[in-house]
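Comments concern the structure below.
Only one protein chain is missing; all other protein chains are in place.
On to subunit A.
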């Protein structure tokens, strides 16, 4: 998924953060054991994009959805790599493939109920999944539509009725027929679109204002853009759920707070703010949380996304691979990192895939001392390419101080090569629409990408498969259409061993970087300050580094 969605959610709200310390049961700090009960506060800037599971699709809502929704499988609830392991949720296992991986069968557990008291049946899961084909509703996770066989004219259950390719032989069994074999389908059914919705319900915007819960909490009060409260769903049975601890009795979100205000409140930690969590702190706050007392309340870890600069290979002179390589060599990643808040808020990126991805190889194809940029090496490449006298290029950036600061850092780094970078600031609301429209994007753009689950399958093909270039909503910003890369993507897709496929994606990463279609800039980190009464908090690798909401709680719930 696009990092923008995540960034706005993380900035805002949601739950970013997380601790490297983990839930190891120490007596102090955010990792301490959480008690049951109490109301956990969440201070946030931006509200959730959608409450409807078929619409929302970013690190922030994905984390939140686990409180109110359940899917066939889900990601683990633990720090580190265990958090990104796929485990059964509504289903008894992670799926049984047949027909060479083209047909997948899942069996539902016993004792599953919606908040209304109605049992969750395979027909409800099917109804929920088929909503993804509705052109107005299915704007979230695209995987169901991409992988499951369906008539080309199918437009969701409200318009087109039943989808024959998902079979429900009985109330507990659901069978998916795919377009072609897919080895990792057990991970796909953890996507939000596999949330059950009671058959016949959820048309239009119904779920966006009043979700129908299948998880441990249900929405009790929702004021869009202002606040959201979830309380226990007494129809949820802990015995059917090995993932969710569901410690607090309620979660209370407050949206629309200024990021600086959130930081001040978290530092002060007065009153109910002691029971609060919030998003990543501002760069200016980093120096203030260095006291021993506050340090105990901070958590940090990788966000799981890559921030990069896409180089449009259809524009001159960026169509020349040597020019793109020269830019890769010359960019001073130290100054780019400082622009977003320094070493505590970001790590320097050298490969396309972030470190949280399985099978990722750590390598640096365009090395320079301290990542400060190799101007001489770059100049040599430019001279070979015939651009020793430089050129002018336009860099698209979002109208957001952090993004502009990164653009200025890149502008400075390329100046010695006589490359004049013109910064084109685009309004935040329309940014992704503009750069995703091939006729409107300029030479370069700063953006990011987060994996939908930690596999190269959700990272490299969406960004570099040349056959996926579309006139609108294009995510292949470099418009790279390399036969070698395309062939390799097809080859990996045929692998039935998920491990071997992930390792192959690690190699594909190198193959792509040799063509230098992008400049990997940063793996941004989350640095959060949590209230002194927060326990059981850890960073979840699968949710852009957010605090795992299904495990967090209050140390003393009597407060």
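The rule is simple: a residue touches a chain if its C-beta (ideal position, glycine included) is under 8 Å from a C-beta of that chain, and two chains touch if they have at least 3 such contacts; residues count from 1.
The criterion applied here is as follows: contacts and distances are computed from a predicted model.
A.B. asks: Of the options "ABC transporter permease", "Thiamine pyrophosphate-dependent enzyme", "Acyl-CoA dehydrogenase family protein" or "Protein translocase subunit SecD", which is the UniProt protein name for the chain that has been left out of view?
C.D. replies: So the chain that does not appear here would be "ABC transporter permease", according to UniProt.
A.B. asks: Where the complex has a chain not shown, which of A:385, A:405 or A:469 is the residue touching it?
C.D. replies: Considering all chains, including the one not shown, the answer is A:405.
A.B. asks: Which residue from A:283, A:414 or A:463 sits in contact with the chain not drawn here?
C.D. replies: A:283
A.B. asks: Quick one: which of A:338, A:384 or A:507 touches the chain that's been left out?
C.D. replies: Among A:338, A:384 or A:507, only A:338 touches the chain that is not shown.
A.B. asks: Suppose we count only contacts with the excluded chain; which residues of subunit A make the list?
C.D. replies: 260, 282-288, 290, 332, 334-335, 337-339, 341-345, 372, 399, 401, 404-405, 407-409, 411-412, 423-425, 427
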